[in-house]
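Removed: one protein chain of the complex. Kept in place: all other protein chains.
And now, chain A:
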Amino acid sequence: MRPFDYVKPADVAAAVRAVATAPGAKFIGGGTNLVDLMREGIETPDTVVDLGGLPLDGVEELPDGGLRIGALVRNSALAADQRVRGRYPMLSQAILSGASAQLRNMATVGGNLLQRTRCPYFYDQAAACNKRAPGSGCDALDGFNRGHAVLGVSEQCIATHPSDMCVALAALDAVVEVESVRGTRRIPVADLHRLPGATPDVEFELAADQLITAVELPPVPVAANSRYRKVRDRASYAFALVSVAAALEVRDGAVTAARLALGGVAAKPWRAREAERLLVGGPASEESFGRAADAELAAATVRPGNAFKVALARATIVATLRDLTHGGSTA
């Protein structure tokens, strides 16, 4: 690993000052992604700013009935929180679908939001990758692209964002609070990650000196009937081929409220707004769910290796909404 300086500030003000004065600095939360990337020589910070001393590890009630989640809350702690399990079961299930228990015990909410893609060409220094080395090309386009994106892709990059947690956060309209020496900013999670376009190396709507301090969940009554369904190559401990975070309210056979987001299909957690628009007011039937899924997936751009994802996403959306129609938010 390339040597670096190490500092451990005691409060948020000192942490954001530490990066403001050191352009090559990176924050470290749990380290489950950054340590790996540093070992591979993909991340090469001059200074690592350890956030482990900051008081950002609580989950608090908001006056409107929402929750404020500190950026350093461990993934396992958030998944186990009774308020999350009761009000936003899709979020607890999404977190528990990701990684392993060991990794969830280490990983923080802020770090999960900012994790990098698991595209194998991004990790392979010998491969062409516009995200790692802008202008070098993309070996995934005509390579092994079974796991790659089908929505919002560009000719420069078809990498996915690997997080499960973020898919649920996007469906729930969560908002990220960001701190820097220039002040406080609030960014909807749905806007935090960028699509690749011509600059796949720019992944976040976030400057290098900005620190995520909290994630706020608004009250989402429909989310009490929600679930997260993940499809992958083995039963556990694998990244999603396709995942669905969905919430549904049905009255007299008609959909009265819906939330839908997809994982494993894009460089960002994919909020399926077109499908939501078509679902609400329509019948709670498999035909209607299928039409909504088709509309959302109509813009898909596939490669030989990942063309199956369109049919898989459609089937997973329909199955998840069908399960929610018949009640029971638990797996």
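Miscellaneous remarks
By our rule, a residue touches a chain if its C-beta (ideal position, glycine included) is under 8 Å from a C-beta of that chain, and two chains touch if they have at least 3 such contacts; residues count from 1.
Following the convention adopted for this analysis, contacts and distances are computed from a predicted model.
Missing from the rendering is one chain, named in UniProt as "Xanthine dehydrogenase YagT iron-sulfur-binding subunit" (options: "ABC-2 type transport system permease protein", "Archease", "Putative copper-importing P-type ATPase A" or "Xanthine dehydrogenase YagT iron-sulfur-binding subunit").
Across A:P89, A:G147 or A:P200, the single residue that touches the chain missing here is A:P89. In the complete complex, the residue from A:A15, A:V48 or A:V244 that touches the missing chain is A:V48. Interface residues of chain A facing the missing partner chain: 1-6, 8, 28, 30-32, 35-36, 38-39, 48, 50, 52, 76, 79-80, 85-86, 89, 92-93, 96-97, 99-103, 105-106, 227, 235-237, 329-331.
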